[in-house]
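If you scroll down you'll find the structure; I have some questions about it.
Moving on, here comes chain A:
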Amino acid sequence: MLRNSICIAASLLGLAASTAALADEAVRIGYAIARTGPFAGGAQVSQEPNYLLWAEQVNAKGGLMVAGKQRKVELIGYDDRSDTETVVRTYEKLMNQDKVDLVLPPWGTGQTFAVATLANKLGYPMIAPTASSKKLTDMKLPFVFTILQQPDQMMNALADMLVAQGVKTVAVVHVDDLFGLENVDALSKALASHNIGLLDKKSYPLGVKDLSPVLKAMKEKNPDAFLGITYPPDTILVSKQAREIGFNPKIFYAAVGTAFPLYKAQLTGNTEGVMGMGSWNAKTGAAAKDYFAAHIAKFQKEPDRWASAHAYASLQILQQAVEKVGLDRARIRDAIAGGEFQTILGPIKFKDGMNASIPGTVSQWQKGEFEVVWPKTRATATLVSPKPAWN
Partner candidate 1 sequence: MKDWIKWLPLIAALAAVPWLTNAYMVSLLLTCLMYVALAVSWVMFSGPSRYLSLATTAFFGIGAYCTAWGLGHLPWPLLLLGGALAAAGTAALVGLFVLKLRGSYFAVLTFGLSELALHVINQTERSISGTVGRVLLNPPEQDAIYLAVLALALAAIACCAWLWRGPLGHALRGIGADEDRAATLGVNPLRVKLAGFALAAAFAGAVGAAMAGRWTYIDPHTVFNPLIGFQTVLIVMVGGASRIQGAVIGAVIFSLLSEFLRMRFPYFYLVLLGLLLILSVLYLPNGLIALLPRKKAAAHG
Partner candidate 2 sequence: MTQTHILEVRHLHVDYNGYAVLKDVSLSVTRSSITVLVGLNGAGKSTLLKAVSGLKAWSSGDIVFAGTSIAGEKPAMLVSRGLLQVPEGRHLFPRMTVLENLELGGYLRSARQRREDLERMFHLFPVLRERTDQLGGTMSGGQQQMLAIARALMGSPKLLVLDEPSLGLAPLMVAEMFRMIAAIRDEGVSVLLVEQNVKQALAHADYAYVIDRGCITLEGPGSELAGSDEIHAAYFGTAAH
């Protein structure tokens, strides 16, 4: 806890000291991210720790190779207070006044939206690790890439998995913001195309504190699968409350937050068989395993099994593009758009600004690990169905 923040502070000081000596040589990379406000929880689990880890690792190896010369990385990170106007203003500062060499994206779909047109206009390439929205990808901004799987990918994979498990009926709850609505939209289409019956669909607002009446009504309808398009606190809430009322369908899926280490801690001994949004773990490959270990060593906590790895991979891609073409941002953009990159998630290529290499995935808690179980090509374990009873 305290050690954690001291660690961050110390590493920043270290960074400042090391860059002081090399001030004219350092590659300056700026970003704003939520350290306070409602987005801080997600941003500080899945995104900013990876920025810090990557910069430390690059500098430990001597720096970023730019045009044949090793240069240290200097991160310039500000708090955006989870506020839209602040995030826009900060990127204007970074790009116009500080004239940083590169920028990294802020947290989440809304904030990425707010700075995407700006980055595009000023020609700063940006690979967003936590933006998931058709509306954003539909804008087709040449300098903006998304590396996280988009709603239709994740939901199609989910529907395919349901078909394979012989699921005939489902009940859905979803958060009523952009993320929830886009996903549930994609999900409804996929379910309809596979003739899966939607027995019940309920939306709820951010910050909900009790969903047991909703879950009880769903239990009465006895669906084969429960699907929650939920955020971390609600993911834990629906899991705990489903267990309390003994609602245990064949498939139990809750979206964001199942991949967090917190989920395992909160549902002590009750995670077995729960599915959710996840796309990697330490078994995904040797590089993923190293990353996992390095993350624990630096922050004394595990990375989450979904967006953390995407965030780190986005930095690897940026690094490889820079090492290939130098710091000319238009050329970096072209390199990202046209190349293939080795990352902890495996090779990644982009098509239309979207990650074309990593399909939508489904993960499942099995014996204390969040295993990728769908599609089979990316699976780290075999899917277990039906879900065992809650303890």
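How were these picked? Simply put, all candidates are chains of the complex that A comes from, given by their letters.
Basically, contacts are C-beta pairs under 8 Å (C-beta built on N, C-alpha and C of every residue); 3 or more make two chains touch, one makes a residue touch a chain; residues count from 1.
Keep in mind that what you see is a predicted model, and the values were worked out from it rather than measured.
J.: Need the partner of chain A in this complex, chosen from 1 or 2. Which is it?
T.: That would be candidate 1, which touches chain A.
J.: Help me check something: in the complex, which residues belonging to chain A touch candidate 1?
T.: Residues in contact with candidate 1: 5, 8-9, 35-36, 77-79, 81, 83-86, 88-89, 92-93, 95-97, 110, 113-114, 116-117, 135, 139, 176-178, 181-182, 185, 203, 205-206.
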